[in-house]
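One protein chain is absent from this view; the other protein chains keep their places.
Entry: chain A
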Amino acid sequence: MSLKEKILSSYLAFEDYLEDDSPIHDLRNKAIKTFESHGFPSKKEEAWKYTSLNALLKEDYSIFPKKETTIEFKEVRKYFLHEIDTFKIVFVDGVYSSFLSSTTHDGMDICLLSAALSKDKYKPVIETYFNKVAKEDSLTSLNTAFAKEGAYIYIPKHKEVQKPVEIINFYTGSETALMLQPRNLIIVGENAHIQIIERHQSLSENAVLTNSVTEIFTEKRAFVDYYKIQNDLPSASLIDNTYIKQERDSVCSVHTFSFGGKLIRNNLNFYQYGEHCNSILKGVTILEQKQHVDHNTLVHHIAPNCESHQDYKGIFDDNSTGVFNGKILVEKDAQKLDAFQQNNNILISDKATINSKPQLEIFADDVRCSHGCTIGQLDDEAMFYLRSRGIGEKEARALLMYAFANNVLESVKIPELKKRINKLIANKIGVNLGFNL
């Protein structure tokens, strides 16, 4: 039985188990049909030209974990941003762990999607927002069909969330292979501010494939700062689908740090519906061994006077493969636009590969759009300069790589997180930098 067949038959069981009056019942049925007709994307599709899921789909994944597993806080403490106080929404094998979490309903909702889907008082919100910005492609539809758990965040008008929110998914390896469909819904009201950190972490060598969907709605003048930390074990794969709908004067930035995992595919989509929006997409990718990371970004400019900035840096060692597929789509009415896209890559090994495809599709004339893409090496002269001042080769290389990634790092606004990522990068490059920024 192929994975697709398995998923389809699991859906029948899943549907029986769910109560019929769920507000998203029809959505689910429609979504599974979309998935059934499209199946998993293949390399023949333009958007998946450089990334093949075939190897991943061979695993015999469990669709529902059989038992609940608990983990001790001390085992996983290091994955939390424990230096500061945060809100936490934690899932273990796809199941909410109230023991590890710290949620709130005090003037805002930072809680669970399952609660929002089942309680009547959330019904209007779910009807207005759920699945309203997500694309109807096969993987997103697959998630929609099985959507039942994830983070639900609703920040009302003029509210500034004082602490960052951590959304963490742990996989314990209780099944030999597990496929999960976490679903997050985040609504940030007018003039509200929030910082979110999302992380997926596997705790064992057992395979896990996560097909995650996050929808973010930023209302007028809202401010969202989102960090994705992808430093998983070589057994874990992630397909991350994020959709962001921006209203006027809102600012949304997403930083993606991809340091680990077997295969990571980031589908990051911004839709600017209001004027004067600003979208910021930044990423640092440092890969080794046979890792594969694919950044697929879309910034869809619909309204005039907006801005977008993309900056992705990649360092690729061993047999790793990096893909960048960025698209800026400018509608006819999106005049006076300033869109910028940059992708810089360094190949360290002869067996590493980088495929880059920065695209512009422009239908408006009064715009400033540019993109740049480079592939190169560390500058020999800069190396020489450092070496001549008595810095060892390894350190000098690390220093240069660090500098290369730094302007993405600079814009991280949570100091403790910045320190943490700094450490991750230092670890990754295999050197102690001896300084903190």
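What we mean here is this: a residue touches a chain if its C-beta (ideal position, glycine included) is under 8 Å from a C-beta of that chain, and two chains touch if they have at least 3 such contacts; residues count from 1.
In the analysis below, contacts and distances are computed from a predicted model.
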{"item": "Listed names \"Fe-S cluster assembly protein SufB\", \"Imidazole glycerol phosphate synthase subunit HisH\", \"Ring-1,2-phenylacetyl-CoA epoxidase subunit PaaA\" or \"FAD binding domain-containing protein\", matching UniProt entry of the absent chain", "value": "\"Fe-S cluster assembly protein SufB\""}
{"item": "Given A:Ile71, A:Cys369, A:Ile391 or A:Leu424, the one touching the chain that is not displayed", "value": "A:Cys369"}
{"item": "Interface residues of chain A (partner: the chain not displayed)", "value": "46, 332, 335, 345, 347-377"}
